[in-house]
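I have a structure here, written as structure tokens, and I will follow up with some questions on it.
Only one protein chain is missing from this complex, and each of the others stays in its spot.
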Amino acid sequence: MKINVAILGSTGYTGAELIRLIDNHPHFNITHLGAHSQAGKQVADVIPSISGHISSMTLAAADSPLADDIQLVFTALPHTAAAESVKKALNSGKKVVDLSADFRHQTHITYQQAYGVAHPYPNLLNDAVYGLSEWAREKIRSAKLVANPGCYPTSTLLPLIPLLQAGVLDDKSIIVDSKSGASGAGRSAKTNLLYCEINEGVSAYGLPRHRHAWEMEEWAKELGLKEVQVRFVPHILPMSRGMLTTLHLSGRDTASWHSLLSETYANEPFVRILPEGSLPSTKFVAGSNRCDIGICRLNEHDAVIVSCIDNLIKGASGQAIQNANLMLGFDESMGLPQHAQWP
Amino acid sequence: MKINVAILGSTGYTGAELIRLIDNHPHFNITHLGAHSQAGKQVADVIPSISGHISSMTLAAADSPLADDIQLVFTALPHTAAAESVKKALNSGKKVVDLSADFRHQTHITYQQAYGVAHPYPNLLNDAVYGLSEWAREKIRSAKLVANPGCYPTSTLLPLIPLLQAGVLDDKSIIVDSKSGASGAGRSAKTNLLYCEINEGVSAYGLPRHRHAWEMEEWAKELGLKEVQVRFVPHILPMSRGMLTTLHLSGRDTASWHSLLSETYANEPFVRILPEGSLPSTKFVAGSNRCDIGICRLNEHDAVIVSCIDNLIKGASGQAIQNANLMLGFDESMGLPQHAQWP
Amino acid sequence: MKINVAILGSTGYTGAELIRLIDNHPHFNITHLGAHSQAGKQVADVIPSISGHISSMTLAAADSPLADDIQLVFTALPHTAAAESVKKALNSGKKVVDLSADFRHQTHITYQQAYGVAHPYPNLLNDAVYGLSEWAREKIRSAKLVANPGCYPTSTLLPLIPLLQAGVLDDKSIIVDSKSGASGAGRSAKTNLLYCEINEGVSAYGLPRHRHAWEMEEWAKELGLKEVQVRFVPHILPMSRGMLTTLHLSGRDTASWHSLLSETYANEPFVRILPEGSLPSTKFVAGSNRCDIGICRLNEHDAVIVSCIDNLIKGASGQAIQNANLMLGFDESMGLPQHAQWP
Partner (left out) sequence: MKINVAILGSTGYTGAELIRLIDNHPHFNITHLGAHSQAGKQVADVIPSISGHISSMTLAAADSPLADDIQLVFTALPHTAAAESVKKALNSGKKVVDLSADFRHQTHITYQQAYGVAHPYPNLLNDAVYGLSEWAREKIRSAKLVANPGCYPTSTLLPLIPLLQAGVLDDKSIIVDSKSGASGAGRSAKTNLLYCEINEGVSAYGLPRHRHAWEMEEWAKELGLKEVQVRFVPHILPMSRGMLTTLHLSGRDTASWHSLLSETYANEPFVRILPEGSLPSTKFVAGSNRCDIGICRLNEHDAVIVSCIDNLIKGASGQAIQNANLMLGFDESMGLPQHAQWP
């Protein structure tokens, strides 16, 4: 029997990716698609990439109630709007994977620092589990609410946590230089996101401190067991999907880092440590739920680590499904692509 | 139980796509991957997009024999080289889907006109079934050898055949203006295929008569039951995947064309006729096995039809699997993506 | 001494290109830059590609009066808004090159058919000269108002006019299949023009009859001396600049077409006829004011002609300057790039 599922905020890029992946999932059945301004239209009118049965489903208004038989809700809404929907869904006994930033923080204080607004439901923060799947499996299995990590933190924390836990990193030298495809900026009509403004150019943004820096530091401390400061610089690139994070790191015993990461992730279906000296490309993960990681030692003290994800899959909708699989007791990799779509 | 499968020519773009899709197919099991110059390497060394178990399989030399328990062979080799491998595989009792041009023609004469070389095994031409899945299902089911159609002919014949059969087209006015992503040109190291040569530019090529023009005319006659001449102009575009074909057509009773196509393809899982006046984009089929078709009537006599496919899926590896499903008695859409990966 | 120049509508893509090119022109001096919503800002705030002295000029409000010493005005405004500014500038004795569609038509009737609105100043239509520079030089030299041609008509008429004049074309078989970079769609914030919507995809648009079809037919008749019907299908491509038009033509004596075009354009600085059988790429004209044309004969009756321009230069701002040079008595190619920026 299939689990009935709702997706709220289904017509942005992560919403569309949720529809595509969940419609192919053997145990999930989409019965509700919420949309803000597009309510009343059919799926295929707004997302023509979706075909078959699901494509003629009518998009529900944002405030349209969820049927009782829906057990699982994905919220892909802007922050603060998401919190409202999450609260309602939890109140009616449903499990929730929230793809917004609303429940990613441990306290309402860091949330406010990062997002500049007061948290609407600070009491709910304690109930949320931070869904970096590889590092919170047990908690996720029993969670009612999973806060799906941001794309930049996912690509940063996966390589970082084992090194932090091993205590081989200098606390203050964590430099995170990330490069993201344009889909990370969302689907709203802004001049600076027009094709001709993004195409054939690269720029940094979000300085001096991007919102995701708080999330990185908070979970580096919690999961890596070490207080750190990150210097994080994101860039936007002329490509639709993909995120590459270059970590410029210092510490001790860099010769051991490759085996440290290799052993940590040896049995993970979605984390691949490349042979020492090999470097990943976003092109080889785009379309998959994988994170590929390359380690290059510069000398005894310095190393460069490069990690790649598809920002819409492992960085958003794919990890959300990975978490939902855990919450519902399914095989963690169910319905998730392991191979990239290449070229 | 799974069917053991070989892929010959597995490290080009269509080969890589075959590996990705077949490794996800519930009833196929890849046990042999042939490669020319890359033999001895592991899959992930040459195609890092492939992960998991299959990625550590060793690539076999081109002349490496196929195990007896292999029942199905996909050949994704250059023309004439393919014919050799096809013949060997057939001789040892295996079923074959050939993605090359070697068995797409009805006679060795058109083959020689189109490809400029004598056919190595003209006697085998009669045994091959032209695998335009939607129009040759019954023959494909019982075929030992299926010749997988070219990408341009697939995108052209699907919209054209119903109109030809209905007798509503002027014979001499079939103008086919196609636009293809660069992956159609293959993975060989040529200066004119370098990133900087293709990027930010568009050009026509293959004039005065591209090889696929013969294939289009031959099968338009056989499947559309009407002798026609196509004027075919292909273009290469700055994108990796996707093919759009614009048909500039004249005939009679254009008002009926939309319903004619809609009815013909009403129950097809991989052909979608858009609402009248709507036009497709390759972006909405890339990553899927679909062909999206839009019809726009200009007046009583003239109409424009636009069809879109992913050149590597419905135009190559996806249709090959669709044909293999038919040959082996599986559900035709098994293992094939219906939604596009968007954006 | 330099001529003082104003640009109205200076912050769109064609406006930016006018600033870049005119600021490099030896005889023009920009003294007024009008902008709609951006008035009060400096040039470099809105168009950071512009540097040096001009970059700190303040953008004037749309209704800000033009100084008396301005002799020449370029209007790069939306249609109907342009007409207002043109009228005002003419009334105060200035010469005008209008890049909008407002004065491209011979009668207010075709204008209304094409643009769906009544022409605000139909009496002015007779005063305008259609600025297809190569075909209206003498009239342009003495014009007060030049209507700069649309990009699609420019790429279509340049190859077509000599054939029409020679009477070698079938009237009814003029099929124009154009492919344009995304900058042609302008700089307004629309969801369908976002990077992720345009990137890696191609689609047709503007059917059944794009506005430029009227312009093509009107000037084909006037300049080519022959009434024709075009079947015009434009496509938008994932690239910023460049326009390729594929003409599928029938007629008589196709063997003579190459020399006919070669002789016509032998001494033109901005039209290049490629050797017979060679085909142009937009990549080789982008950044230049050139139109490259390739002719490929299919048989006695049919031929394909492909023309390429940079839609923002020969298709807009470059041709505008070419016309301004003529109007002011300068060398026609002054300040205009002949080489493309490649790669």
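A, B and C label the chains in the order they appear, each numbered from 1.
We take it that a contact is a pair of C-beta atoms (placed from the backbone, for glycine too) under 8 Å apart; a residue touches a chain by one contact, two chains touch by 3 or more.
Note that the coordinates shown come from a computational prediction; the quantities given were computed from them, not determined experimentally.
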Exercise. Just one of A:Gly131, A:Pro280, A:Gly315 or A:Gly335 touches the chain that is missing; which is it?
Worked result: A:Pro280
Problem set entry | Listed residues A:Val97, A:Leu164, A:Cys196 or A:Val271, member touching the removed chain | A:Cys196
For this session: Give the residue, chosen from A:Ile3, A:Ala39 or A:Ile175, that touches the chain omitted from the document.
Result: A:Ile175
Exercise. Which positions on subunit B touch the chain that was left off?
Worked result: 13, 182-183, 187-191, 193-200, 238-240
Exercise. Hey, which subunit C residues sit against the chain that's not shown?
Worked result: 13, 16, 19-20, 23-24, 47-52, 183, 200, 240-241, 269, 272, 280-281, 283-285, 287-288, 290, 292, 337-343
For this session: Mind listing the subunit A residues that contact the chain we can't see here?
Result: 175, 177, 179, 181, 196-197, 199-205, 207-209, 231, 233, 235, 237-242, 244, 246, 248, 277, 279-284, 286, 294, 296-298, 302, 304, 306, 308, 343
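We take it that only the chains that are shown with their structure count from here on.
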Problem set entry | Farthest-lying chain, centroid of Cα atoms versus that of subunit B | C
Exercise. Could you state the distance in Å from the CA-based centre of subunit B to that of subunit C?
Worked result: 39
Seminar exercise, completed: Rounded to the nearest Å, the gap between Cα centres of subunit A and subunit C is 45
For this session: At least two other chains touched by the same residue of subunit B: list those residues.
Result: 200, 240-241, 280-281, 283-284, 343
